[in-house]
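The other protein chains are all here in position, but one chain of the complex has been omitted.
Moving on to subunit A:
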Amino acid sequence: MDNVIRRRTPGARLARAALYAVLIVMALFYLLPLLIMLLTSIKPLDEIGAGTLLALPEHPTLAPWVNAWGEACTGMRCEGVGGYFWNSFAIVIPAVAISTVVGALNGYALTKWRFRGSELVFALMLFGCFIPFQVVLLPMAQTLGWLGLSSSRAGLVLVHVVFGIAFTTLFFRNFYVAVPSELVSAAKLDGAGFFRIFWRILLPVSAPIIVVSVIWQFTQIWNDFLFGVAFSAHDTQPVTVALNNLVNTSTGVKEYNVNMAAAMIAALPTLVVYVLAGKYFVRGLTAGSVKG
């Protein structure tokens, strides 16, 4: 634990207890929406109408989850969100991989192979982080049309890569700027070229920032709705769009339990990524330099 020496007076203990009490209450408050979603998703429909939001289910059931995955109607079709869930993966995985690799190469080139105007290039790329998505919808639609990628998964991957590069470049550039340039000089004298230095020297020390980049990109792209709804066709929609359609398609009664189950399914991957790699995320963001 910590090495700070504290006097254990009764007053200090009380203050500590109060501190923890506040923290716990806050944490519970934050967890409340998730708890309600979870509870609602395993209640039968009649219990939802009868009980309160926080009431525990009397007859817990997984039927809403099964329904949401494979049967619920999203617009005209009634196939659940399962297919779109895999759609999202098919978009997210290549988009994350490509934008991370390109960002790493950009960061490497901008810090270790400086050229005239490299700072300006970086500043312009940084600018890309601040462009509102709405502004590029029309030009992007036009561009995708020209490229013959309209309404395709590849088109969505391209859009996410283009937008992600600004962020991944920023991450890697700031990480590599702290890696001593003498390492690169030494490798040059040892006979390594641009890609070999990247592969053999820089990449092996980049684990923390790769984790950051992957988590960030994964979350951003998985949660994207705007590009998904604008640039996809029926069978290439990501799960976020399908979820929206599911919630908006009503056949009489609102099936809150199915909606909640679908929302949980849509949110699950990012949750899992955070739980598994969250601590590396924080570590990677705060890791400054690589000490030789």
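Simple rule for what comes next: contacts are C-beta pairs under 8 Å (C-beta built on N, C-alpha and C of every residue); 3 or more make two chains touch, one makes a residue touch a chain; residues count from 1.
In this text, contacts and distances are computed from a predicted model.
Within the choices "Multiple sugar transport system ATP-binding protein", "Selenide, water dikinase", "Sulfurtransferase-like selenium metabolism protein YedF" or "NADH-quinone oxidoreductase subunit A", the name that UniProt assigns to the complex's undisplayed chain is "Multiple sugar transport system ATP-binding protein".
If you put the hidden chain back, the residue from A:Arg77, A:Lys188, A:His234 or A:Arg283 that touches it is A:Lys188.
Considering the whole complex, the residue from A:Arg196, A:Lys254 or A:Lys279 that touches the absent chain is A:Arg196.
Remark: the residues of subunit A touching the chain excluded from display are 180, 182-183, 185-192, 196, 200-201, 204-205, 290-292.
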